[in-house]
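Take a look at subunit A:
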Amino acid sequence: MDTGVGLAVLKPADSPLTLTGITVAYGEKPVVLAVDAAFEPRAMTAIIGPNGAGKSTLLKAALGIVPRLAGAVTVFGQPLAAARSRIAYVPQRASVDWDFPATVLDVVRMGMYRQVGLLRRFTPAQKARTRACLDRVGMEAFADRQIGQLSGGQQQRVFLARALAQAADLYLLDEPFAGVDAATERALVDVLKTLKAEGRTIVAVHHDLATVRDYFDEVLLINQRRIAMGPVGTTFNRVNLQTTYGGRLGAAQVAEIEAQA
Partner candidate 1 sequence: MLTRRQMMASAVAVAAVPLAARAADPVTVVATTGMIADAAAVIGGDAVAVQGLMGPGVDPHGYRQTRTDIVALARADLVLWHGLYLEAQLESLLQEMASRTTVVAVADRLPHDVLIAHTQYADKFDPHVWMDPGLWSLVAGYVGDALAAAQPTAEAAMRARQADYQTRIAGLRGYAAETLASVPAGARVLVTAHDAFSYFGRAFGFEVVGIQGISTESEAGLARVAEVVDLLVARKIGAVFVESSVSDRNMRALQEGARARGHAVDIGGTLFSDAMGATGTYEGSYLGMIDHNVTTIARALGGQVPQAGWQGRLGQA
Partner candidate 2 sequence: MSFLAALSLQAGYNAALVAVGAAMLGFAAGAVGTFLTLRKRALVADALAHATLPGVALAFLAMVALGGDGRSLIGLLAGSALSAGLGLWLIEAMARRTRLPEDAAIGAVLSVFFGAGVVLLTVIQTLSAGRQAGLEGFLLGSTAGMLWQDAVVIAAGGAVALCATYVLRRPLQLLAFDPQQAAALGYDLRRLDLALMALVMAVTVIGLKLVGLVLIVALLIIPAVTARLWSNRSGRMIWLAGGIGALSAYVGAALSASVADVPTGPIMVLIAAAVFAVSLLVAPQRGILAGAIRRARLRRDWA
(Lines give C-alpha, C1' and ligand atoms only; values in the text may rest on other atoms or scores of the structure.)
Protein backbone atom coordinates (compact mmCIF):
# COMPACT_ATOMS: atom_id res chain seq x y z
CA MET A 1 0.00 0.00 0.00
CA ASP A 2 1.47 3.29 -1.04
CA THR A 3 1.00 5.66 1.85
CA GLY A 4 1.59 8.40 -0.66
CA VAL A 5 4.10 10.26 1.40
CA GLY A 6 5.19 12.99 -0.85
CA LEU A 7 4.46 16.41 -2.01
CA ALA A 8 1.06 16.68 -0.41
CA VAL A 9 2.38 16.09 3.08
CA LEU A 10 5.93 17.40 3.09
CA LYS A 11 6.60 20.92 1.98
CA PRO A 12 9.55 21.03 -0.45
CA ALA A 13 11.47 23.28 1.91
CA ASP A 14 11.32 20.67 4.61
CA SER A 15 12.36 17.81 2.41
CA PRO A 16 16.09 17.37 1.91
CA LEU A 17 15.45 15.82 -1.49
CA THR A 18 12.32 16.04 -3.62
CA LEU A 19 12.10 14.33 -6.98
CA THR A 20 9.24 15.10 -9.34
CA GLY A 21 8.56 13.05 -12.46
CA ILE A 22 12.13 11.84 -12.94
CA THR A 23 12.43 9.96 -16.22
CA VAL A 24 15.71 8.51 -17.53
CA ALA A 25 16.40 6.47 -20.64
CA TYR A 26 19.59 4.89 -21.96
CA GLY A 27 19.21 5.24 -25.70
CA GLU A 28 15.65 4.17 -26.37
CA LYS A 29 15.43 1.95 -23.32
CA PRO A 30 13.56 3.55 -20.42
CA VAL A 31 15.19 2.92 -17.07
CA VAL A 32 13.34 5.22 -14.71
CA LEU A 33 9.74 6.29 -15.47
CA ALA A 34 8.18 9.37 -13.91
CA VAL A 35 9.28 8.72 -10.35
CA ASP A 36 8.06 11.08 -7.65
CA ALA A 37 9.62 10.95 -4.20
CA ALA A 38 10.00 13.30 -1.26
CA PHE A 39 12.56 11.96 1.17
CA GLU A 40 11.96 12.26 4.89
CA PRO A 41 14.43 14.52 6.73
CA ARG A 42 16.55 13.19 9.58
CA ALA A 43 15.76 9.62 8.54
CA MET A 44 17.45 6.71 6.80
CA THR A 45 15.61 5.74 3.63
CA ALA A 46 16.34 2.60 1.63
CA ILE A 47 15.75 2.41 -2.11
CA ILE A 48 14.75 -1.16 -2.93
CA GLY A 49 14.05 -3.00 -6.15
CA PRO A 50 15.22 -5.84 -8.38
CA ASN A 51 18.25 -5.69 -10.66
CA GLY A 52 17.82 -3.21 -13.45
CA ALA A 53 15.05 -1.41 -11.56
CA GLY A 54 16.79 1.90 -11.99
CA LYS A 55 17.75 2.42 -8.33
CA SER A 56 21.31 3.61 -8.97
CA THR A 57 20.14 5.50 -12.03
CA LEU A 58 17.58 7.36 -9.96
CA LEU A 59 20.26 8.66 -7.61
CA LYS A 60 22.60 9.53 -10.45
CA ALA A 61 19.86 11.35 -12.32
CA ALA A 62 18.96 13.26 -9.19
CA LEU A 63 22.55 14.49 -8.96
CA GLY A 64 22.95 15.18 -12.65
CA ILE A 65 25.55 12.44 -13.09
CA VAL A 66 23.44 10.97 -15.88
CA PRO A 67 21.16 13.17 -17.97
CA ARG A 68 17.42 12.92 -17.34
CA LEU A 69 14.72 13.14 -19.94
CA ALA A 70 12.25 14.85 -17.66
CA GLY A 71 11.67 15.78 -14.07
CA ALA A 72 12.77 18.24 -11.41
CA VAL A 73 14.95 18.02 -8.35
CA THR A 74 14.94 20.27 -5.31
CA VAL A 75 17.39 19.98 -2.45
CA PHE A 76 16.31 21.56 0.84
CA GLY A 77 13.84 23.61 -1.18
CA GLN A 78 16.49 24.94 -3.57
CA PRO A 79 17.58 23.94 -7.06
CA LEU A 80 20.33 21.35 -7.17
CA ALA A 81 23.01 23.73 -8.37
CA ALA A 82 22.57 26.00 -5.35
CA ALA A 83 22.61 23.26 -2.74
CA ARG A 84 25.28 20.83 -3.94
CA SER A 85 27.53 21.64 -1.04
CA ARG A 86 24.93 20.14 1.28
CA ILE A 87 25.00 16.75 -0.44
CA ALA A 88 27.60 14.01 -0.29
CA TYR A 89 27.49 11.11 -2.75
CA VAL A 90 29.05 7.70 -2.26
CA PRO A 91 29.17 5.82 -5.60
CA GLN A 92 29.38 2.07 -6.01
CA ARG A 93 32.77 0.68 -5.13
CA ALA A 94 33.01 -1.14 -8.45
CA SER A 95 32.68 2.06 -10.45
CA VAL A 96 36.27 2.98 -9.68
CA ASP A 97 39.60 1.50 -10.73
CA TRP A 98 41.28 0.88 -7.38
CA ASP A 99 44.65 0.52 -9.03
CA PHE A 100 44.77 4.29 -9.31
CA PRO A 101 47.89 5.85 -7.78
CA ALA A 102 46.50 7.31 -4.58
CA THR A 103 46.69 6.72 -0.86
CA VAL A 104 43.71 6.44 1.43
CA LEU A 105 44.31 9.99 2.60
CA ASP A 106 44.45 11.22 -1.02
CA VAL A 107 40.98 9.82 -1.65
CA VAL A 108 39.49 11.50 1.38
CA ARG A 109 41.08 14.77 0.38
CA MET A 110 39.55 14.54 -3.06
CA GLY A 111 36.15 14.89 -1.45
CA MET A 112 37.18 18.30 -0.21
CA TYR A 113 38.46 19.69 -3.49
CA ARG A 114 35.39 21.83 -3.97
CA GLN A 115 35.89 23.44 -0.59
CA VAL A 116 39.62 23.91 -0.88
CA GLY A 117 39.53 25.20 -4.43
CA LEU A 118 41.97 24.88 -7.31
CA LEU A 119 45.06 26.45 -5.85
CA ARG A 120 44.76 26.91 -2.10
CA ARG A 121 46.60 24.57 0.20
CA PHE A 122 44.80 22.45 2.74
CA THR A 123 44.63 24.35 6.00
CA PRO A 124 45.67 22.57 9.21
CA ALA A 125 41.99 22.45 10.20
CA GLN A 126 41.08 20.79 6.91
CA LYS A 127 43.91 18.30 7.24
CA ALA A 128 42.76 17.48 10.75
CA ARG A 129 39.23 16.95 9.50
CA THR A 130 40.36 14.39 6.91
CA ARG A 131 42.16 12.44 9.61
CA ALA A 132 39.18 12.64 11.91
CA CYS A 133 36.90 11.29 9.21
CA LEU A 134 39.27 8.41 8.62
CA ASP A 135 39.29 7.73 12.31
CA ARG A 136 35.52 7.68 12.41
CA VAL A 137 35.45 4.82 9.93
CA GLY A 138 38.36 3.05 11.59
CA MET A 139 40.89 3.65 8.83
CA GLU A 140 43.21 6.13 10.51
CA ALA A 141 46.03 3.58 10.60
CA PHE A 142 45.76 3.07 6.85
CA ALA A 143 46.10 6.72 5.90
CA ASP A 144 49.23 6.24 3.80
CA ARG A 145 48.25 2.87 2.36
CA GLN A 146 47.92 2.55 -1.42
CA ILE A 147 44.23 2.02 -2.16
CA GLY A 148 44.89 -0.96 -4.40
CA GLN A 149 46.04 -2.88 -1.35
CA LEU A 150 42.74 -2.50 0.51
CA SER A 151 40.07 -5.10 0.97
CA GLY A 152 36.52 -4.45 -0.20
CA GLY A 153 35.35 -3.46 3.24
CA GLN A 154 38.29 -1.11 3.71
CA GLN A 155 37.60 0.52 0.37
CA GLN A 156 34.00 1.11 1.34
CA ARG A 157 35.08 2.71 4.61
CA VAL A 158 37.38 5.06 2.70
CA PHE A 159 34.54 6.06 0.44
CA LEU A 160 32.38 6.87 3.44
CA ALA A 161 35.19 8.85 5.03
CA ARG A 162 35.41 10.89 1.85
CA ALA A 163 31.71 11.65 2.14
CA LEU A 164 32.04 12.52 5.82
CA ALA A 165 34.76 15.02 5.03
CA GLN A 166 32.23 17.05 3.07
CA ALA A 167 30.18 17.70 6.22
CA ALA A 168 26.99 17.37 4.27
CA ASP A 169 23.38 17.40 5.43
CA LEU A 170 22.22 14.79 2.92
CA TYR A 171 24.10 11.55 2.18
CA LEU A 172 23.30 9.54 -0.92
CA LEU A 173 24.88 6.09 -0.98
CA ASP A 174 24.81 3.54 -3.80
CA GLU A 175 24.86 -0.03 -2.45
CA PRO A 176 27.17 0.81 0.47
CA PHE A 177 27.10 -2.73 1.89
CA ALA A 178 27.63 -4.72 -1.30
CA GLY A 179 30.51 -7.18 -1.05
CA VAL A 180 31.51 -6.01 2.39
CA ASP A 181 32.41 -8.13 5.41
CA ALA A 182 30.11 -8.27 8.42
CA ALA A 183 32.36 -6.22 10.70
CA THR A 184 32.60 -3.43 8.18
CA GLU A 185 28.88 -3.49 7.58
CA ARG A 186 28.25 -3.09 11.29
CA ALA A 187 30.79 -0.30 11.57
CA LEU A 188 29.34 1.58 8.60
CA VAL A 189 25.79 1.28 9.89
CA ASP A 190 26.91 2.68 13.21
CA VAL A 191 28.41 5.69 11.49
CA LEU A 192 25.27 6.25 9.46
CA LYS A 193 23.06 5.98 12.53
CA THR A 194 25.27 8.51 14.28
CA LEU A 195 24.84 10.85 11.34
CA LYS A 196 21.11 10.44 11.59
CA ALA A 197 21.26 11.23 15.28
CA GLU A 198 23.12 14.43 14.36
CA GLY A 199 20.10 15.45 12.32
CA ARG A 200 21.32 14.49 8.84
CA THR A 201 19.46 12.58 6.17
CA ILE A 202 20.60 9.28 4.65
CA VAL A 203 19.30 7.78 1.41
CA ALA A 204 20.85 4.49 0.32
CA VAL A 205 20.29 2.09 -2.53
CA HIS A 206 20.16 -1.18 -0.62
CA HIS A 207 20.43 -4.72 -1.95
CA ASP A 208 19.81 -6.90 1.13
CA LEU A 209 16.12 -7.25 1.92
CA ALA A 210 16.87 -9.04 5.18
CA THR A 211 18.43 -6.02 6.81
CA VAL A 212 16.01 -3.32 5.70
CA ARG A 213 14.02 -3.30 8.91
CA ASP A 214 17.16 -3.20 11.09
CA TYR A 215 18.86 -0.33 9.37
CA PHE A 216 16.24 1.88 7.79
CA ASP A 217 13.27 3.99 8.86
CA GLU A 218 11.74 4.63 5.43
CA VAL A 219 11.70 2.71 2.22
CA LEU A 220 11.14 3.56 -1.46
CA LEU A 221 10.25 0.57 -3.62
CA ILE A 222 10.82 1.04 -7.32
CA ASN A 223 10.88 -1.04 -10.44
CA GLN A 224 11.30 1.57 -13.15
CA ARG A 225 8.26 3.25 -11.64
CA ARG A 226 7.62 4.10 -8.04
CA ILE A 227 5.74 1.20 -6.45
CA ALA A 228 5.46 2.45 -2.90
CA MET A 229 7.14 4.78 -0.42
CA GLY A 230 6.70 5.21 3.29
CA PRO A 231 7.77 4.07 6.76
CA VAL A 232 9.28 0.62 6.85
CA GLY A 233 6.65 -0.65 9.27
CA THR A 234 3.73 -0.03 6.96
CA THR A 235 5.23 0.01 3.49
CA PHE A 236 7.74 -2.82 3.57
CA ASN A 237 5.17 -5.62 3.30
CA ARG A 238 4.43 -8.71 1.24
CA VAL A 239 2.08 -7.05 -1.22
CA ASN A 240 4.41 -4.22 -2.09
CA LEU A 241 7.40 -6.55 -2.30
CA GLN A 242 5.64 -8.98 -4.60
CA THR A 243 4.55 -6.07 -6.79
CA THR A 244 8.04 -4.64 -6.89
CA TYR A 245 9.77 -7.92 -7.63
CA GLY A 246 7.12 -9.07 -10.08
CA GLY A 247 6.25 -12.11 -8.08
CA ARG A 248 9.80 -13.43 -8.31
CA LEU A 249 10.42 -13.50 -4.59
CA GLY A 250 10.12 -16.96 -3.09
CA ALA A 251 7.35 -17.44 -0.57
CA ALA A 252 9.83 -18.46 2.12
CA GLN A 253 11.85 -15.32 1.59
CA VAL A 254 8.86 -13.07 1.93
CA ALA A 255 7.68 -14.95 4.99
CA GLU A 256 11.06 -14.46 6.63
CA ILE A 257 10.92 -10.75 5.94
CA GLU A 258 7.46 -10.43 7.32
CA ALA A 259 8.48 -12.37 10.41
CA GLN A 260 11.02 -9.71 11.27
CA ALA A 261 8.33 -7.09 11.71
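How these were chosen: all candidates are chains of the complex that A comes from, given by their letters.
Here is the rule we use: a residue touches a chain if its C-beta (ideal position, glycine included) is under 8 Å from a C-beta of that chain, and two chains touch if they have at least 3 such contacts; residues count from 1.
Since the model is a prediction, treat every value here as computed from it, not as a measurement.
Applying the touch definition to subunit A and the options 1 or 2 in this complex singles out candidate 2.
Those residues of subunit A that touch candidate 2 in the complex are listed here as 60, 63-65, 81, 84, 87, 89, 91, 95-97, 100-103, 106-107, 110-111, 113-114, 116, 118-119, 146, 162, 172.
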